[in-house]
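After the structure tokens below, expect a handful of questions from me.
Of the protein chains in this complex, all but one are displayed in their positions.
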Amino acid sequence: MMNIPRKELLALGAGLAGVAVLAFLPLVTEGFWLSLSVNIMLYAAICTAWALFSGPTHLVSLASAAFFGVGTYSVAIFIDVLPFPALILIAVVAGALLATLVGLATLRLSGVYFVIFTLGLAELLGQIVTWVQTNFGGTIGLYVFTDFTETHLYWMLLALTVVVFVTGWLINRSRLGLALRIIGNDEAVARHVGVDTARTRVILFAVSGAFIAVAGAIMAPRYGYITPDAAFNPMTSFLVVIMALLGGTRRLWGPLVGVVPFTVVMDFISGHFPNQTAVIMGLAFLAIVYVLPDGVTGQLETLFRRRRSIDKSLLAASAEEGR
Amino acid sequence: MSVPLLTINRVRKAFGGLVAVNDVSFEVAKGELLGLIGPNGSGKTTMLNLISGALSPTSGNILLSGQNIAGRPAHKLARIGVARTFQLVRVLPSMSALENVIAGAVFGHNRLWGAEALALARVLLERVGLKGREEVPVAAMTYIDQKRIELARALAGNPHVLLLDEWLAGLNPSELRVGIELIREISEQGRTIIMVEHVMDAIRSLCSRCVVMNSGTKIADGRSADVLADPDVVRAYLGDDHA
Amino acid sequence: QDPVRIGVSASKTGPLAGGASGVLWPNIKLWVEKVNKAGGLKVGDQMRPIEIVEYDDKSTPEEAVKNIQRLATQDKVDLIIPPYSTGLNLATAPLIAKYGYPQIVSTGNANDLEQFVKRWPNTFWLLGKAQGIADGIVGTLKDLHDAGKIGNRVAVVNVSDAFGLEMIKTGKPALKQAGFDIVYESSYPLGNQDLAPVIASAKAANPDAFIAYSYPPDSFALTEQAQLQKFDVKAFFVSVGGNLNAYGKRFGAAANGVLIMGGVNASDPVFQAYRKEHLEVTGQEADWWASPVAYASLEILQQAVEHVGSLDKKALNKEIQSGTFKTVIGDVHFENNINNNNWTVAQWNDGVVHGVRATGNLQGAQQPVLKPAWPSN
Amino acid sequence: MLILLTGLLLGGTYTLIALGLTLQYGVARIMNLANGETLVAACFVTFWLYTGFGINPLLGLLVIGPVAFVVNWLIYTWLMQPLVKRARNRGMLEVDSILATFGLLFLFQGLMLQAFGGSYFNYEFLAQPFSIMGNSFGLNRVVAFVAAAVIAVALYTFLYHTDRGTAVRAVAVDPRAAMLVAIDVRKTAAFAFALGGAITACAGTLLSTFYTFNTSMGVIFTMKALIIVIMGGVGDVRGAVLAALVLGVTETLVASLLDPGLTLAANYALFIVVLLFRPQGIFGKRPA
Partner (left out) sequence: MLEVSNLGVRYGRHVALDGVSAHVSKGEICVILGANGAGKSSFLGAVAGLVGTEPGTSIVMNGKDVTKLDAHLMVEEGIALVPEGRGIFGELTVAENLRLGSHARRAKADAGKMLDFVYGLFPRLAERPRQLAQTMSGGEQQMVAIGRALMSKPDILMLDEPSLGLSPLLSKELFKSLAIIAAEGFGILLVEQNARLSLRTADRGYLIETGRIVGEDTAPNLLKDPKVMSAYLGDAAAAAH
């Protein structure tokens, strides 16, 4: 357990090489392909961060937009007074803080309840920001003027993705990672072998939330003008879940496998069928779900998996298990 | 009996109007193997849930080595040293046998990590008879083997008290024999055990002492042979031809 | 002939699609059809047909930015028609500037425009600053008050999004400064159409005038509730949505006297002809404010090209900065890239909207009348 | 009093929005993200029938309800059934249905876009004052409220007081065990899904009499419905109705007495409070 297996070393090597190649991308292309790459890298970072939490816990979080928005606003509010690295730090703290609060409030929620709560979170924050700005002065839109080009954004997102991966890898090898796997398998068992399920979840949610907030912070310069409805756009949360599910959340690199094809296919559709985007996207999506049942579900099978296999017993007699 | 390891003091648990455990008191000495028996729905599982922290009592105290543990959350109790198995077997389906047991070693009372946890898990798997099957995913294992995993996982935490909820149920007679021997061994190594069981052969051959519950109350407590001959127990639980 | 390729990235889906498909897309269609019918866009001595390359930004900045990149670097379009809404225009401005295209914004406005224009001198703001529009209604009310026609009690509500807040931010101080007493004030979330409580509370405060910095769904809902609850004020003002032709259709005679944001000179024959054409070509009625402005932005682009005689972006920018353009909303001339002549308040009257107040020197404003009580039905 | 009545009317609207999803998610186990699009589609059809053919929306219900039922039946049997069949457990079905209905969401939205464009629509129907205890309300909203009450009561009676309804609930609890008591699970689930779709469509028809709608608005309704369904306890009609009414009254209270800008915050506060005390929803049963 303590020494790193060969397979992982190989993966590490391949990963490093990949990152090196990716880092050179802006030197060979710019314009559209770079923009597309920024979008891909953005979702690669967010989806992987999302899966850090939602993968092992099987709790689908729709709070990505909330964290993202918090990060964006961290930059928007302080851009004129602090240097950018400090803003990133603020985003980290703000994201983690928010996640901790939410985590503590929703500890007892499971399954769909958690989903819905997080779904509303972005909307709620958006409204609170708006409400605060309405009632306590200030404009609603905040300008973010920087000298960052797309290349800078791309590099920052790439770096973020790498950090997320490394963190994920470290977590997997730690007590925390084991605790998560146990919780994901059976929460009641987890509690009875001594896992503090609540704390574990909160910590992980905070880590995941902080990363997503950083992604938001990095993207702020691209928005130029930050408004609550753009920063806290609920669509972000949905896209993250969809892409991550598409790729699978069992492995660290799973979400990545979803992000790249999804972004590219969707871009192809919106590029070639600007007037039928929605219809074709819908059909493409249905096709993916039906044609690739194992590509999608095979890996995801455990995502929501309940306890043990259904074959063993048709019904969990929960009264006996002291749930 | 010197200072008891576990003291149940007028513990009560009500679900709405239904009193599942009704002011029950008993003590368990260190190293004892106590049988907890009673008709279906008499409150045995509920009692174990109260001790293991899955439920918190409506009233009453539960003392472990003199410390009141009533109402503490399950994970804290697991750390303090209470481990259990479940009436319907619960393994961690996507993990291997070894990992299942490591789970107990890492987070239980033992709190081992790394090589130590691994070594302990191997030893325990061997003890429950699963040597050589360490890497098998538990989902593919048979019922009895899953029960073995559960036991090893509970033991891996090195608990002060081990709670077994119908651990022997569903085993066929030859498996039952193996299971009984396993529990006997564990008990003989000094582990304190409370076992809930409907298999009387096991109770007779393993437990020197039994507590009998009926509709939430304790109706008998004493040497197994005496208790099992008690007319009340026979009437409520065993049925006539067992006498 | 080699076509002139013009790129558009705007919303076809998402929350902004409602506005964009009512205002921006039909006018692009109308303009292209008109120009091509007339032989094409005059570039120097050539008449070149227009070819549109269009993308949906799904109402998000990420897509909008990507689309602009695609237009500039993949499709290599000659000109760009910028997106719908303030937010997306601001988000895409840096990129559009990077590739040097003129960005004539017809569907967005903000307050700190001077700062923005300094940074990106290729952006042009047809609707002017938010302040002008927000304060228009205050001026109208003040006139009515000074004429002794209404009291000084005002209820003001706003939709709480960027637009609503920009408006309230300057509108409220302006009301105070003009000596009005704000007897009820509140904001409501974007998308909320259950506004009975808002009207009930406003009514309870017994104001003389009601101002709503609102969006289409809520403009409709507020009007319906006011009518149902017999909330009779002498001046009833709604913002975006009140300018839609559908508003007049929906409320019929009840709309008479309702004040709205923006406006047109309805008696201008140029405008009337435009409205007719709009209906014929797009099958859709033009609205009474944003449509002609959006169309004007395209006319400006067209005339700039004709004046310059080439598609050289630098020259075009320069021309737009300094030139004067004949459009459906009258002659437009940018000062510091901002158009300061805008309709700010208009009033419904028998299915037609007449401008009653404007910034700058727009002609044709009519006298506002007091709103009659809601007809009972 | 005014606040309470307004709130109850709003609650009626919310009930309409949520009841269909209660059936689709609670019974047929399909977390239908395209629920809101169904509702909006019904708005459009109603609009089209009314403005194009002069068909009164209330009569329109008689057309739209059955048509929606059939369409949803087909959607279930063609699109959802394969997912149900291949799902090895509840979780997989949940993931699959989320992904598939997400595709449907776009498909529906795209089709509506083709048919009606993206602009705002509304029309006037029964926009007359209706007086209750001296306060006047929109007659269209009152009608919708009455319809919501009728639908909810009918649905409740069906689910809890008929054998067929009990069978529907049995499928919700455990489809496999339901087979063992002679319930045709496939048909029953299809029926529940179709009925849910029909109710959602009827909701759309009624809502269109007082809402302004456009193609992109479905997701707003889906979110509201989800919140109500979860708050009430998945699959529980009583819970959904109660949650909808409570939500309506709270929102109105907050909007009237505090600040309309805080309605959403109030919603969430309420949501948390409910779930803290009853993590399984108002009437929900403990998860098995």
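We call the chains A, B, C and D, going by the order they appear; numbering starts again at 1 in every chain.
To be clear about the criterion, a contact is a pair of C-beta atoms (placed from the backbone, for glycine too) under 8 Å apart; a residue touches a chain by one contact, two chains touch by 3 or more.
Remember, it's a predicted structure, so these values are computed and weren't measured experimentally.
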Given B:Val21, B:Leu88, B:Val101 or B:Cys207, the one touching the chain that is not displayed: B:Leu88
Sole residue of B:Glu27, B:Glu116, B:Glu134 or B:Glu175 that reaches the chain not shown, by the stated touch rule: B:Glu175
Contacts of chain D with the absent chain, listed as residue ranges: 163, 166-167, 169-170, 173-174, 176-185, 285-286, 288
Positions on chain B where the hidden chain makes contact: 15, 37-42, 45, 87-88, 142-144, 166, 169-177, 180, 198, 200-202, 204-205, 236-239, 241-242
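Basically, only the chains that are shown with their structure count from here on.
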Any chain in contact with chain C as well as chain D: A
Reference chain A; chain at largest CA-centroid distance: B
Centre distance in Å when chain B and chain C are each reduced to the mean of their C-alpha atoms: 74
Mean-CA-position distance for chain D and chain A (Å): 29
Distance from chain B to chain A - Cα centre to Cα centre, in angstrom: 41
Residues of chain D engaged with two or more neighbouring chains: 109, 113, 259, 261, 264
Pairs of chains satisfying the touch condition: A-B, A-C, A-D, C-D
Chain A contact footprint on chain B (complex, rising order): 45-46, 48-49, 52-55, 73-76, 78-79, 83-84, 86-95, 99, 102-104, 106-109, 111, 113-115, 117-118, 139, 143, 153, 157, 165
Chain D residues touching chain A - in the complex, by the definition given at the top: 31, 79, 82-83, 86-92, 94-96, 98-100, 102-111, 113-114, 174, 176-177, 219, 223, 226-227, 230, 234, 259, 261-262, 264-265, 267-268, 271-272, 275-276, 279, 281, 286-288
Footprint of chain C on chain D - complex, ascending: 2-3, 6, 9-10, 13, 109, 113, 117-124, 127-129, 136-138, 210-217, 220, 251-252, 255-256, 259-261, 263-264
